[in-house]
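All protein chains of the complex are present and in place, except for one that has been dropped.
Right, chain A next:
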Amino acid sequence: MAATDPTSPTWLAAGRMRRLPLALLVMVALASLLLAVGMGSVTISPQALWAVLTGQGDPLHRTLIFELRLPRALAAFGTGGLLAVAGALMQVLLRNPLADPYVLGVSGGAAVAALAAMLAGLGGVAVSGSAFVGALASTLLVFGLAHGTGSWTPTRLLLTGVVVAAGWGAMITFMLSVGPTEKLPGMLYWLMGDLAYSRGPWPALGLLVIIWLALVPLARSLNVLARGPLQAAALGVAVQPLEGAVYVMASLLTAVAVTTAGSIGFVGLVVPHMLRLVLGNDQRVILPASILAGGTLLTLADTLARILIAPEQLPVGVITALLGVPTFLYLLYRSR
């Protein structure tokens, strides 16, 4: 505990060690946003881009950058950050490397509610709204069932989540089978996750800032929790309230992410693991780093999805996996 004593010089060194990777990630994140704004199926030269950013430039370029590229890049960043930090929280909570919001059925509940809204002929905001309600309903269902009459354990929660997710999966397949053919493309693209459908970056970005601030005081308790509930309780952490809060928080983050861009898998699972392999398992670093790295990954992936075979557009989920899988496997291989 000497390292946490604010008067000791090692604490200062440790603080710098924590800040350096975060500062690097902030720079990478800004670079990714700049790249996303600079690249698209219409070529805008760096000079023209600069002119637009300084308030002049061609009106068409202004529209492209401020109405299309920037909102979409920010939505991608927000969504990626939310998913990654939600995954990191779930992995601490369940002390299981495979945990992520998708495994626990949160996105399944969101998808079922959103597809039901589409089948009912609703569109736009109503679909996003019901996705949000579905995600939270699924969260409460899993939480309530895992609580049951017995004791609440991470294993029970994980198992309940996996089974509920399988149930949602069956309902999704059923709805796709009976749904009218002309609605299928929209439903499928929603399931794949696609930022072309996002309505605006603000809910995701706003929540990202709030969560960053909320996690600063929580991170040390989470560090203790990651070692196991008994140890945490022995060190004076109120384990059950903390676990409940973390679970609800992670679900809320997922709900907003899914509402913004459909269900994009993979980010929540892989980004926290990649960071842990490189930076170690200190939640004070991992949680903010997840926000930055998740946002960066999805921003880059969405930029590629827009330009790779332009004017044809790809769903972003394809690219996140294509970028993430080799990177993750390389890090895992090297860590042995």
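In this text, a contact is a pair of C-beta atoms (placed from the backbone, for glycine too) under 8 Å apart; a residue touches a chain by one contact, two chains touch by 3 or more; residues count from 1.
One rule holds in what follows: contacts and distances are computed from a predicted model.
UniProt records the chain missing from this view under the protein name "Cobalamin-binding protein", selected from "Aldehyde dehydrogenase family protein", "Cysteine-rich domain-containing protein", "Cobalamin-binding protein" or "ATP synthase subunit a". Contact with the omitted chain, checked across A:17, A:42 or A:98, is made by A:42. Interface note for the absent chain: among A:27, A:60 or A:140, the touching residue is A:60. Along chain A, the points of touch with the absent chain fall at residues 40-42, 60, 63-64, 67-69, 123-124, 177, 180-183, 185-186, 189, 194, 196-199, 306, 310-313, 315.
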